[in-house]
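Once you've had a glance at the structure underneath, I'll fire off some questions.
Every protein chain except one is present and positioned as in the full complex.
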Amino acid sequence: MSSPSQNPKPDLDESINVTQAHGRVERETAAAAREKRLADNGHEPVSLWMIAACGIVLLIAGGVLGDAGTLFSYDSTFKEGYVRGKAPGGADEGPKPKTALAAYSGKGAKIYSLCSGCHGSTGKGDANYPSLAGSEWVNGDTQKLAMIILNGLQGPTSTGKTYGAGVMPAVGAALSADDLATLMTYIRNGFGNSSGDIVSPEMAQNALDVSAAREKAGQPITAEEIAAKHMIMLPGEPIAPETMVNPISLAPAQ
Amino acid sequence: MSFRTFIFSLSASFGVAWLAIVIVPYIKMRALEPIAMEEGDGTNAVFIPKRAGRIADGAEVYAANGCYQCHTQLVRPTYAGNDMFRPDWGGLQFDEVRGDTRRETNAFDFAGEDFAQIGISRIGPDLSNLGRRIEAIYAKGTEPGQWLFAHLYNPRWKPDRRNSTCPSFRFLFEENEIKGNSSDDALPFPVEEGMEIVPGPDARALVSYLLSLKKDQPVPASLNFGPPEAEAAPAAAPAAPAAAPAEVPAP
Partner (left out) sequence: MSSQTSPTTEQDAVLSAGIDRSLRHPVMFFLTSAAAWLAVSLILGIISSAKVHSPGFMDGCSWLTYGRTQAAHVNALVYGWGFQAAFGVIVWMLSRLSRQECRASGLILTAGHIWNFGISVGVLGILAGYGTGMSWMEFPAFTWPVMLLAYFAIVIWSFVQFKVRPAGHVYISQWYLMAAMIWFPWVFITANVLLHVMPGNPVMAAGINAWYKSSLIFLFFTPIALGTAFYLTPKVTGRPIHSYSLAKLGFWSLAVIMPWAGMQKLTGAPIPYFLPYVGATATVLFFIPAFTAAVNILRTATADPDVANHSPTLRFTMAGVVGLIVMAVAAVFLNIPGWTMQLSQFSMSGYGFEILALYAFFSFVMFGAIYFIVPRVTRREWLSRRLIKMHFFFSIYGIMIIAIAAIFGGLQQGIGQEAFDQPWQESAAERAVNYGWAITISWCFILFSNIFFFMHLTVMWLRLGRRSMHPTLLVSDHGHGDSPHGGEGHIDNCGPGTASATH
(Lines give C-alpha, C1' and ligand atoms only; values in the text may rest on other atoms or scores of the structure.)
Protein backbone atom coordinates (compact mmCIF):
# COMPACT_ATOMS: atom_id res chain seq x y z
CA MET A 1 0.00 0.00 0.00
CA SER A 2 1.36 3.41 -0.81
CA SER A 3 1.64 6.22 1.63
CA PRO A 4 1.39 9.90 0.94
CA SER A 5 4.47 10.66 2.93
CA GLN A 6 7.60 11.10 0.87
CA ASN A 7 9.82 10.01 3.69
CA PRO A 8 10.61 6.28 3.58
CA LYS A 9 12.05 6.17 7.06
CA PRO A 10 10.03 8.52 9.24
CA ASP A 11 11.22 7.04 12.50
CA LEU A 12 14.82 7.90 11.82
CA ASP A 13 14.16 11.44 10.74
CA GLU A 14 14.64 13.84 13.66
CA SER A 15 12.86 16.73 12.10
CA ILE A 16 9.53 14.94 12.05
CA ASN A 17 7.11 16.17 14.61
CA VAL A 18 4.70 13.34 14.96
CA THR A 19 1.84 15.53 15.97
CA GLN A 20 2.45 17.77 12.99
CA ALA A 21 2.72 14.82 10.65
CA HIS A 22 -0.45 13.34 12.01
CA GLY A 23 -2.24 16.65 11.68
CA ARG A 24 -1.07 16.96 8.11
CA VAL A 25 -2.30 13.50 7.34
CA GLU A 26 -5.62 14.36 8.89
CA ARG A 27 -6.03 17.49 6.83
CA GLU A 28 -4.88 15.93 3.63
CA THR A 29 -7.15 12.99 3.97
CA ALA A 30 -10.04 14.78 5.58
CA ALA A 31 -12.34 14.35 2.67
CA ALA A 32 -11.47 10.72 2.22
CA ALA A 33 -11.57 10.13 5.91
CA ARG A 34 -15.13 11.22 6.33
CA GLU A 35 -16.34 8.91 3.59
CA LYS A 36 -18.21 5.87 4.59
CA ARG A 37 -17.27 2.41 3.52
CA LEU A 38 -19.29 1.02 0.74
CA ALA A 39 -21.53 -1.71 1.93
CA ASP A 40 -23.49 -3.61 -0.55
CA ASN A 41 -25.52 -6.22 1.11
CA GLY A 42 -28.83 -4.65 1.87
CA HIS A 43 -31.36 -7.42 1.90
CA GLU A 44 -34.59 -5.55 1.79
CA PRO A 45 -37.27 -7.41 -0.07
CA VAL A 46 -38.54 -6.02 -3.33
CA SER A 47 -41.68 -4.02 -2.77
CA LEU A 48 -44.94 -5.16 -4.23
CA TRP A 49 -45.50 -1.83 -5.96
CA MET A 50 -42.32 -2.28 -7.89
CA ILE A 51 -43.31 -5.73 -9.02
CA ALA A 52 -46.73 -4.46 -10.03
CA ALA A 53 -45.26 -1.56 -12.00
CA CYS A 54 -42.82 -3.83 -13.76
CA GLY A 55 -45.59 -6.29 -14.45
CA ILE A 56 -47.70 -3.67 -16.14
CA VAL A 57 -44.76 -2.60 -18.26
CA LEU A 58 -44.12 -6.21 -19.21
CA LEU A 59 -47.69 -6.51 -20.41
CA ILE A 60 -47.38 -3.33 -22.45
CA ALA A 61 -44.11 -4.54 -23.92
CA GLY A 62 -45.71 -7.85 -24.79
CA GLY A 63 -48.41 -5.99 -26.65
CA VAL A 64 -45.83 -3.98 -28.54
CA LEU A 65 -43.92 -7.09 -29.48
CA GLY A 66 -47.14 -8.63 -30.71
CA ASP A 67 -47.22 -6.00 -33.42
CA ALA A 68 -43.93 -7.26 -34.76
CA GLY A 69 -45.42 -10.03 -36.82
CA THR A 70 -43.07 -12.90 -37.53
CA LEU A 71 -39.88 -12.24 -35.62
CA PHE A 72 -36.61 -12.51 -37.53
CA SER A 73 -38.32 -12.58 -40.86
CA TYR A 74 -35.67 -10.56 -42.65
CA ASP A 75 -37.13 -10.75 -46.12
CA SER A 76 -40.29 -8.76 -45.64
CA THR A 77 -39.86 -5.03 -45.27
CA PHE A 78 -43.59 -4.49 -45.00
CA LYS A 79 -46.21 -6.03 -42.77
CA GLU A 80 -47.41 -9.35 -44.09
CA GLY A 81 -50.70 -9.03 -45.84
CA TYR A 82 -50.56 -5.25 -45.77
CA VAL A 83 -53.19 -3.53 -47.83
CA ARG A 84 -53.46 0.22 -47.81
CA GLY A 85 -56.11 1.45 -45.47
CA LYS A 86 -58.78 3.87 -46.44
CA ALA A 87 -58.39 7.40 -45.22
CA PRO A 88 -60.58 7.90 -42.20
CA GLY A 89 -63.37 10.30 -43.03
CA GLY A 90 -63.54 9.16 -46.64
CA ALA A 91 -61.42 11.97 -48.00
CA ASP A 92 -59.88 9.62 -50.47
CA GLU A 93 -62.50 9.44 -53.17
CA GLY A 94 -60.39 9.78 -56.27
CA PRO A 95 -60.65 12.39 -59.00
CA LYS A 96 -63.90 14.23 -59.49
CA PRO A 97 -66.04 12.72 -62.19
CA LYS A 98 -66.48 14.72 -65.35
CA THR A 99 -68.90 14.48 -68.23
CA ALA A 100 -67.82 11.97 -70.84
CA LEU A 101 -67.43 14.75 -73.36
CA ALA A 102 -65.11 16.72 -71.13
CA ALA A 103 -63.15 13.66 -70.06
CA TYR A 104 -62.62 12.28 -73.55
CA SER A 105 -61.79 15.68 -74.95
CA GLY A 106 -59.37 16.31 -72.15
CA LYS A 107 -57.45 13.15 -72.83
CA GLY A 108 -57.68 13.64 -76.57
CA ALA A 109 -56.15 17.07 -76.29
CA LYS A 110 -52.93 15.50 -75.08
CA ILE A 111 -52.79 13.07 -77.96
CA TYR A 112 -53.50 15.86 -80.42
CA SER A 113 -49.90 16.92 -79.91
CA LEU A 114 -49.16 14.30 -82.59
CA CYS A 115 -51.17 16.36 -85.05
CA SER A 116 -50.63 19.92 -84.01
CA GLY A 117 -47.27 20.08 -85.72
CA CYS A 118 -48.98 20.22 -89.07
CA HIS A 119 -52.59 21.08 -88.45
CA GLY A 120 -51.74 23.73 -85.87
CA SER A 121 -52.76 24.07 -82.29
CA THR A 122 -56.03 25.65 -83.36
CA GLY A 123 -56.70 22.99 -85.98
CA LYS A 124 -56.99 25.61 -88.70
CA GLY A 125 -53.93 24.46 -90.62
CA ASP A 126 -52.46 26.89 -93.13
CA ALA A 127 -51.64 27.07 -96.82
CA ASN A 128 -49.91 23.71 -96.68
CA TYR A 129 -52.16 21.78 -94.35
CA PRO A 130 -55.91 21.41 -94.40
CA SER A 131 -58.08 22.86 -91.71
CA LEU A 132 -59.91 20.49 -89.40
CA ALA A 133 -62.51 23.08 -88.50
CA GLY A 134 -65.74 22.46 -90.35
CA SER A 135 -64.14 19.77 -92.48
CA GLU A 136 -66.58 17.35 -94.08
CA TRP A 137 -64.43 14.35 -93.37
CA VAL A 138 -64.00 15.32 -89.71
CA ASN A 139 -67.67 15.82 -88.98
CA GLY A 140 -70.51 13.54 -89.87
CA ASP A 141 -69.80 9.82 -90.13
CA THR A 142 -66.94 8.65 -88.00
CA GLN A 143 -65.33 5.88 -90.00
CA LYS A 144 -63.77 8.12 -92.60
CA LEU A 145 -61.96 10.22 -90.01
CA ALA A 146 -60.71 7.08 -88.34
CA MET A 147 -59.33 5.72 -91.58
CA ILE A 148 -57.45 8.93 -92.31
CA ILE A 149 -55.90 9.06 -88.86
CA LEU A 150 -54.88 5.43 -88.96
CA ASN A 151 -53.63 5.27 -92.56
CA GLY A 152 -52.82 8.72 -93.74
CA LEU A 153 -54.23 10.34 -96.87
CA GLN A 154 -53.03 10.62 -100.45
CA GLY A 155 -54.34 13.08 -102.90
CA PRO A 156 -56.96 15.81 -102.53
CA THR A 157 -59.02 16.36 -99.36
CA SER A 158 -62.78 16.64 -99.05
CA THR A 159 -62.67 20.09 -100.60
CA GLY A 160 -60.87 18.76 -103.67
CA LYS A 161 -57.74 20.75 -102.93
CA THR A 162 -54.37 19.09 -102.78
CA TYR A 163 -52.14 20.42 -100.02
CA GLY A 164 -48.40 20.41 -100.25
CA ALA A 165 -47.08 17.14 -101.62
CA GLY A 166 -50.51 15.65 -101.26
CA VAL A 167 -49.52 13.03 -98.66
CA MET A 168 -50.43 12.88 -95.02
CA PRO A 169 -48.43 10.34 -93.06
CA ALA A 170 -50.21 7.72 -90.95
CA VAL A 171 -49.51 9.58 -87.79
CA GLY A 172 -52.01 7.63 -85.75
CA ALA A 173 -51.00 4.18 -86.93
CA ALA A 174 -49.84 3.06 -83.49
CA LEU A 175 -52.68 4.49 -81.45
CA SER A 176 -54.58 2.27 -79.06
CA ALA A 177 -58.34 2.10 -79.19
CA ASP A 178 -58.69 4.34 -76.14
CA ASP A 179 -56.32 6.92 -77.53
CA LEU A 180 -57.99 6.92 -80.93
CA ALA A 181 -61.40 7.32 -79.36
CA THR A 182 -60.36 10.28 -77.24
CA LEU A 183 -58.48 11.93 -80.12
CA MET A 184 -61.42 11.67 -82.47
CA THR A 185 -63.80 12.98 -79.83
CA TYR A 186 -61.50 15.91 -79.23
CA ILE A 187 -61.18 16.81 -82.89
CA ARG A 188 -64.88 16.42 -83.61
CA ASN A 189 -65.90 18.59 -80.69
CA GLY A 190 -63.17 21.19 -80.73
CA PHE A 191 -61.80 23.77 -83.12
CA GLY A 192 -65.28 25.05 -83.65
CA ASN A 193 -66.62 21.61 -84.64
CA SER A 194 -69.63 20.47 -82.70
CA SER A 195 -70.53 16.93 -83.56
CA GLY A 196 -71.85 16.58 -80.04
CA ASP A 197 -71.15 12.85 -79.81
CA ILE A 198 -68.56 10.56 -78.32
CA VAL A 199 -66.39 8.09 -80.16
CA SER A 200 -66.24 5.19 -77.72
CA PRO A 201 -63.28 2.84 -77.35
CA GLU A 202 -65.48 0.10 -78.72
CA MET A 203 -66.02 2.06 -81.92
CA ALA A 204 -62.34 2.84 -82.09
CA GLN A 205 -61.51 -0.84 -81.81
CA ASN A 206 -63.80 -1.52 -84.72
CA ALA A 207 -61.99 1.15 -86.64
CA LEU A 208 -58.69 -0.56 -85.94
CA ASP A 209 -60.13 -3.83 -87.19
CA VAL A 210 -61.53 -2.28 -90.34
CA SER A 211 -58.28 -0.50 -91.01
CA ALA A 212 -56.28 -3.69 -90.63
CA ALA A 213 -58.67 -5.54 -92.96
CA ARG A 214 -58.32 -3.08 -95.84
CA GLU A 215 -57.16 -4.44 -99.18
CA LYS A 216 -54.45 -1.85 -99.27
CA ALA A 217 -53.72 -2.05 -95.54
CA GLY A 218 -50.66 -0.01 -94.65
CA GLN A 219 -51.00 2.38 -97.58
CA PRO A 220 -52.53 5.85 -97.35
CA ILE A 221 -56.24 6.04 -98.07
CA THR A 222 -57.60 8.10 -100.96
CA ALA A 223 -60.69 10.18 -101.47
CA GLU A 224 -62.14 7.52 -103.81
CA GLU A 225 -61.78 4.76 -101.25
CA ILE A 226 -63.35 6.93 -98.57
CA ALA A 227 -66.30 7.74 -100.77
CA ALA A 228 -66.67 4.12 -101.76
CA LYS A 229 -66.38 2.27 -98.48
CA HIS A 230 -66.14 4.43 -95.42
CA MET A 231 -68.98 6.95 -95.39
CA ILE A 232 -70.57 5.24 -92.42
CA MET A 233 -70.63 5.52 -88.62
CA LEU A 234 -68.35 3.20 -86.78
CA PRO A 235 -70.41 0.45 -85.27
CA GLY A 236 -70.67 0.45 -81.46
CA GLU A 237 -72.83 1.30 -78.50
CA PRO A 238 -73.16 5.09 -78.32
CA ILE A 239 -72.23 6.87 -75.09
CA ALA A 240 -74.31 9.83 -74.02
CA PRO A 241 -72.07 12.88 -73.81
CA GLU A 242 -73.40 13.88 -70.40
CA THR A 243 -72.54 10.57 -68.73
CA MET A 244 -70.33 11.14 -65.68
CA VAL A 245 -67.07 9.26 -65.94
CA ASN A 246 -63.77 9.00 -64.10
CA PRO A 247 -61.54 11.39 -66.06
CA ILE A 248 -58.51 9.09 -65.75
CA SER A 249 -59.89 5.66 -66.45
CA LEU A 250 -62.94 6.76 -68.44
CA ALA A 251 -64.98 4.25 -66.50
CA PRO A 252 -68.49 5.34 -65.67
CA ALA A 253 -68.56 6.96 -62.24
CA GLN A 254 -70.99 5.62 -59.65
CA MET B 1 -19.31 -13.38 -10.43
CA SER B 2 -15.86 -13.75 -11.94
CA PHE B 3 -14.54 -11.47 -14.61
CA ARG B 4 -14.63 -14.34 -17.05
CA THR B 5 -18.30 -14.97 -16.41
CA PHE B 6 -18.97 -11.28 -16.70
CA ILE B 7 -17.25 -10.94 -20.05
CA PHE B 8 -18.86 -14.05 -21.40
CA SER B 9 -22.37 -13.07 -20.35
CA LEU B 10 -21.92 -9.53 -21.57
CA SER B 11 -20.65 -10.66 -24.93
CA ALA B 12 -23.40 -13.20 -25.28
CA SER B 13 -26.22 -10.83 -24.35
CA PHE B 14 -24.92 -8.05 -26.53
CA GLY B 15 -23.64 -10.27 -29.29
CA VAL B 16 -26.94 -12.00 -29.95
CA ALA B 17 -28.75 -8.70 -30.32
CA TRP B 18 -25.91 -7.25 -32.36
CA LEU B 19 -26.05 -10.13 -34.79
CA ALA B 20 -29.81 -10.28 -34.94
CA ILE B 21 -30.69 -6.66 -35.47
CA VAL B 22 -27.57 -5.12 -36.93
CA ILE B 23 -25.29 -7.52 -38.73
CA VAL B 24 -27.74 -9.97 -40.30
CA PRO B 25 -30.19 -7.37 -41.66
CA TYR B 26 -27.26 -5.29 -42.89
CA ILE B 27 -25.84 -8.19 -44.83
CA LYS B 28 -29.22 -9.24 -46.17
CA MET B 29 -30.15 -5.80 -47.33
CA ARG B 30 -26.87 -5.24 -49.10
CA ALA B 31 -27.84 -7.82 -51.65
CA LEU B 32 -31.44 -7.00 -52.41
CA GLU B 33 -32.71 -8.83 -55.46
CA PRO B 34 -34.25 -6.43 -57.94
CA ILE B 35 -37.91 -7.20 -58.41
CA ALA B 36 -39.31 -7.80 -61.87
CA MET B 37 -42.05 -5.53 -63.08
CA GLU B 38 -45.24 -7.09 -64.39
CA GLU B 39 -44.80 -9.09 -67.55
CA GLY B 40 -47.69 -7.24 -69.15
CA ASP B 41 -45.57 -5.31 -71.58
CA GLY B 42 -43.57 -8.34 -72.52
CA THR B 43 -40.24 -6.93 -71.42
CA ASN B 44 -38.10 -8.26 -68.62
CA ALA B 45 -38.00 -4.93 -66.88
CA VAL B 46 -36.93 -4.79 -63.26
CA PHE B 47 -37.91 -2.13 -60.79
CA ILE B 48 -35.03 0.28 -60.61
CA PRO B 49 -36.21 3.76 -59.74
CA LYS B 50 -34.19 6.10 -61.88
CA ARG B 51 -33.34 9.49 -60.52
CA ALA B 52 -32.19 12.20 -62.82
CA GLY B 53 -29.99 14.80 -61.24
CA ARG B 54 -26.90 15.30 -59.15
CA ILE B 55 -27.87 12.88 -56.44
CA ALA B 56 -24.53 12.37 -54.75
CA ASP B 57 -23.45 16.01 -54.70
CA GLY B 58 -26.84 17.27 -53.72
CA ALA B 59 -27.22 14.68 -50.99
CA GLU B 60 -23.94 15.89 -49.50
CA VAL B 61 -25.17 19.47 -49.39
CA TYR B 62 -28.48 18.25 -47.91
CA ALA B 63 -26.63 16.34 -45.20
CA ALA B 64 -24.08 19.03 -44.40
CA ASN B 65 -26.73 21.71 -43.96
CA GLY B 66 -28.84 19.60 -41.69
CA CYS B 67 -32.02 19.51 -43.74
CA TYR B 68 -32.75 16.13 -42.17
CA GLN B 69 -33.22 17.84 -38.82
CA CYS B 70 -36.56 19.27 -39.94
CA HIS B 71 -37.57 17.23 -42.99
CA THR B 72 -38.15 13.53 -43.47
CA GLN B 73 -38.07 11.37 -46.58
CA LEU B 74 -40.31 8.54 -45.54
CA VAL B 75 -43.86 7.85 -46.63
CA ARG B 76 -45.04 5.35 -44.04
CA PRO B 77 -47.53 2.57 -44.76
CA THR B 78 -50.96 3.18 -43.32
CA TYR B 79 -50.32 0.93 -40.32
CA ALA B 80 -47.52 3.24 -39.21
CA GLY B 81 -48.90 6.69 -39.88
CA ASN B 82 -51.16 8.86 -41.98
CA ASP B 83 -48.60 9.90 -44.57
CA MET B 84 -50.34 8.02 -47.38
CA PHE B 85 -53.55 9.94 -46.86
CA ARG B 86 -52.05 13.30 -47.67
CA PRO B 87 -52.82 14.32 -51.24
CA ASP B 88 -49.26 15.09 -52.22
CA TRP B 89 -46.77 13.26 -50.01
CA GLY B 90 -46.61 9.75 -51.42
CA GLY B 91 -47.24 11.01 -54.92
CA LEU B 92 -50.13 12.92 -56.41
CA GLN B 93 -53.67 11.97 -55.57
CA PHE B 94 -55.09 13.69 -58.64
CA ASP B 95 -52.43 13.34 -61.26
CA GLU B 96 -53.87 14.25 -64.65
CA VAL B 97 -52.48 11.27 -66.46
CA ARG B 98 -52.15 8.47 -63.91
CA GLY B 99 -54.76 9.35 -61.36
CA ASP B 100 -53.66 8.37 -57.87
CA THR B 101 -49.90 7.82 -57.98
CA ARG B 102 -49.25 7.72 -54.23
CA ARG B 103 -47.21 4.89 -52.80
CA GLU B 104 -45.14 3.96 -49.76
CA THR B 105 -41.37 4.30 -49.63
CA ASN B 106 -39.60 1.06 -50.48
CA ALA B 107 -36.05 -0.22 -50.11
CA PHE B 108 -35.03 0.70 -53.65
CA ASP B 109 -36.01 4.34 -53.37
CA PHE B 110 -32.70 5.68 -52.13
CA ALA B 111 -30.55 4.36 -54.93
CA GLY B 112 -27.61 6.62 -55.56
CA GLU B 113 -27.34 7.69 -51.95
CA ASP B 114 -25.15 6.15 -49.28
CA PHE B 115 -27.35 7.08 -46.38
CA ALA B 116 -31.11 7.40 -46.57
CA GLN B 117 -32.01 10.75 -45.07
CA ILE B 118 -35.09 9.38 -43.39
CA GLY B 119 -34.95 12.42 -41.14
CA ILE B 120 -35.27 13.21 -37.47
CA SER B 121 -38.34 15.35 -37.13
CA ARG B 122 -41.04 16.99 -39.19
CA ILE B 123 -40.93 20.64 -38.50
CA GLY B 124 -41.29 20.93 -42.24
CA PRO B 125 -43.18 18.55 -44.53
CA ASP B 126 -41.91 15.27 -45.88
CA LEU B 127 -39.79 15.61 -49.00
CA SER B 128 -40.07 12.19 -50.65
CA ASN B 129 -42.00 13.62 -53.59
CA LEU B 130 -40.89 17.21 -53.42
CA GLY B 131 -39.86 17.22 -57.07
CA ARG B 132 -43.29 16.02 -58.08
CA ARG B 133 -45.03 18.56 -55.84
CA ILE B 134 -43.05 21.47 -57.14
CA GLU B 135 -43.62 20.60 -60.77
CA ALA B 136 -47.26 19.81 -60.45
CA ILE B 137 -48.46 22.26 -57.84
CA TYR B 138 -46.14 24.93 -56.54
CA ALA B 139 -44.37 25.86 -59.75
CA LYS B 140 -47.02 24.72 -62.20
CA GLY B 141 -46.39 26.44 -65.46
CA THR B 142 -43.08 27.94 -64.40
CA GLU B 143 -39.54 26.71 -63.97
CA PRO B 144 -39.44 24.35 -60.96
CA GLY B 145 -35.76 25.04 -60.41
CA GLN B 146 -36.36 28.76 -60.15
CA TRP B 147 -39.16 28.26 -57.67
CA LEU B 148 -36.90 26.18 -55.49
CA PHE B 149 -33.99 28.60 -55.71
CA ALA B 150 -36.29 31.39 -54.61
CA HIS B 151 -37.62 29.27 -51.74
CA LEU B 152 -34.15 28.44 -50.50
CA TYR B 153 -33.06 32.06 -50.74
CA ASN B 154 -36.08 33.39 -48.88
CA PRO B 155 -38.55 30.80 -47.64
CA ARG B 156 -40.92 33.49 -46.43
CA TRP B 157 -41.21 35.17 -49.81
CA LYS B 158 -44.60 33.88 -50.90
CA PRO B 159 -47.56 35.24 -48.95
CA ASP B 160 -48.82 31.79 -48.02
CA ARG B 161 -45.42 30.97 -46.51
CA ARG B 162 -44.97 34.05 -44.39
CA ASN B 163 -44.81 31.92 -41.24
CA SER B 164 -42.42 29.30 -42.55
CA THR B 165 -39.55 28.60 -40.18
CA CYS B 166 -37.25 27.20 -42.85
CA PRO B 167 -33.88 28.89 -42.54
CA SER B 168 -32.73 31.10 -45.36
CA PHE B 169 -29.95 29.51 -47.35
CA ARG B 170 -28.83 32.65 -49.00
CA PHE B 171 -25.25 31.81 -48.17
CA LEU B 172 -25.47 29.23 -50.96
CA PHE B 173 -26.02 32.01 -53.49
CA GLU B 174 -23.71 34.57 -55.01
CA GLU B 175 -24.07 38.15 -55.98
CA ASN B 176 -22.47 38.79 -59.30
CA GLU B 177 -22.14 41.72 -61.64
CA ILE B 178 -24.49 41.56 -64.56
CA LYS B 179 -22.39 41.04 -67.66
CA GLY B 180 -24.42 41.86 -70.71
CA ASN B 181 -27.78 40.24 -70.12
CA SER B 182 -28.80 38.99 -66.73
CA SER B 183 -28.49 35.22 -66.27
CA ASP B 184 -31.39 32.93 -66.89
CA ASP B 185 -31.44 31.82 -63.30
CA ALA B 186 -31.04 35.19 -61.62
CA LEU B 187 -33.32 35.43 -58.64
CA PRO B 188 -36.09 38.00 -58.52
CA PHE B 189 -34.96 39.57 -55.26
CA PRO B 190 -33.94 43.15 -54.81
CA VAL B 191 -30.25 43.74 -55.17
CA GLU B 192 -28.19 46.74 -55.99
CA GLU B 193 -27.96 48.23 -59.43
CA GLY B 194 -25.99 46.18 -61.89
CA MET B 195 -25.83 43.10 -59.69
CA GLU B 196 -27.77 39.91 -59.76
CA ILE B 197 -28.25 37.00 -57.41
CA VAL B 198 -27.41 33.63 -58.89
CA PRO B 199 -27.23 30.21 -57.29
CA GLY B 200 -23.80 29.00 -56.23
CA PRO B 201 -22.58 25.48 -57.01
CA ASP B 202 -23.92 24.02 -53.77
CA ALA B 203 -27.34 25.53 -54.37
CA ARG B 204 -27.42 24.04 -57.86
CA ALA B 205 -26.46 20.61 -56.59
CA LEU B 206 -29.02 20.79 -53.81
CA VAL B 207 -31.82 21.88 -56.14
CA SER B 208 -30.91 19.21 -58.63
CA TYR B 209 -31.13 16.64 -55.85
CA LEU B 210 -34.40 17.99 -54.48
CA LEU B 211 -36.06 18.07 -57.87
CA SER B 212 -35.09 14.44 -58.37
CA LEU B 213 -37.21 13.49 -55.37
CA LYS B 214 -40.05 11.79 -57.20
CA LYS B 215 -40.88 8.52 -55.53
CA ASP B 216 -44.20 7.67 -57.07
CA GLN B 217 -43.23 5.52 -60.01
CA PRO B 218 -45.33 2.46 -60.74
CA VAL B 219 -44.13 -0.46 -58.66
CA PRO B 220 -44.18 -4.20 -59.22
CA ALA B 221 -47.11 -6.16 -57.83
CA SER B 222 -45.23 -7.30 -54.74
CA LEU B 223 -44.71 -3.69 -53.70
CA ASN B 224 -48.15 -2.50 -54.72
CA PHE B 225 -50.31 -2.43 -51.65
CA GLY B 226 -53.34 -0.75 -53.13
CA PRO B 227 -56.69 -2.29 -52.41
CA PRO B 228 -57.52 -4.96 -55.00
CA GLU B 229 -59.52 -3.62 -57.98
CA ALA B 230 -63.22 -3.90 -57.15
CA GLU B 231 -64.32 -6.76 -59.33
CA ALA B 232 -67.71 -5.97 -60.85
CA ALA B 233 -68.25 -9.58 -61.85
CA PRO B 234 -69.65 -11.54 -58.95
CA ALA B 235 -66.74 -13.75 -58.09
CA ALA B 236 -69.00 -15.69 -55.81
CA ALA B 237 -71.18 -16.84 -58.68
CA PRO B 238 -70.94 -20.57 -58.54
CA ALA B 239 -69.71 -21.49 -61.98
CA ALA B 240 -69.54 -25.19 -62.63
CA PRO B 241 -66.50 -26.37 -60.75
CA ALA B 242 -63.95 -28.08 -62.89
CA ALA B 243 -63.46 -30.98 -60.57
CA ALA B 244 -66.70 -31.34 -58.75
CA PRO B 245 -66.32 -32.68 -55.26
CA ALA B 246 -68.93 -34.84 -53.63
CA GLU B 247 -71.94 -32.98 -54.93
CA VAL B 248 -73.40 -34.21 -58.14
CA PRO B 249 -75.86 -31.83 -59.73
CA ALA B 250 -79.26 -33.35 -60.17
CA PRO B 251 -79.86 -34.19 -63.79
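For clarity, chains are labelled A and B in written order, and residue numbers in each chain start from 1.
The rule is simple: contacts are C-beta pairs under 8 Å (C-beta built on N, C-alpha and C of every residue); 3 or more make two chains touch, one makes a residue touch a chain.
What you see is a predicted model, and the numbers here were worked out from it, not measured in a lab.
Peer 1: Where the complex has a chain not shown, which of B:Q117, B:S182 or B:Q217 is the residue touching it?
Peer 2: B:Q117
Peer 1: Decide which residue listed in B:R4, B:R30, B:K50 or B:K179 touches the omitted chain of the complex.
Peer 2: B:R30
Peer 1: Which one touches the absent chain: A:V18, A:V64, A:A213 or A:A228?
Peer 2: Once the missing chain is taken into account, the touching residue is A:V64.
Peer 1: For subunit A, enumerate the residues touching the unshown chain of the complex.
Peer 2: The list for subunit A reads 1-4, 20, 23-47, 50, 53-54, 57-58, 60-61, 63-65, 67-80, 87, 89, 91.
Peer 1: By the contact definition given up top, give the residues of subunit B that touch the hidden chain.
Peer 2: So the residues of subunit B touching the unseen chain are 1, 3, 6-7, 9-10, 13-14, 17-18, 20-23, 25-26, 28-30, 32, 59-60, 62-70, 72, 74, 76-77, 79-83, 85-86, 104-107, 109-111, 113-125, 155-156, 160-161, 163-172.
The working rule: only the chains that are shown with their structure count from here on.
Peer 1: Please report how many Å separate the Cα centroid of subunit A from that of subunit B, as a whole number.
Peer 2: Roughly 12 Å separates the two chain centres.
Peer 1: In the complex of these two chains, what residues of subunit A are touching subunit B?
Peer 2: Going through subunit A, the ones touching subunit B are 72, 74-75, 77-79, 82-88, 91-92, 94-95, 110, 246, 248-249.
Peer 1: What part of subunit B is in contact with subunit A in the complex they form?
Peer 2: Touching subunit A from subunit B are residues 20, 24-25, 28, 77-79, 82, 84-85, 93-100, 104, 106-107, 223, 225-228.
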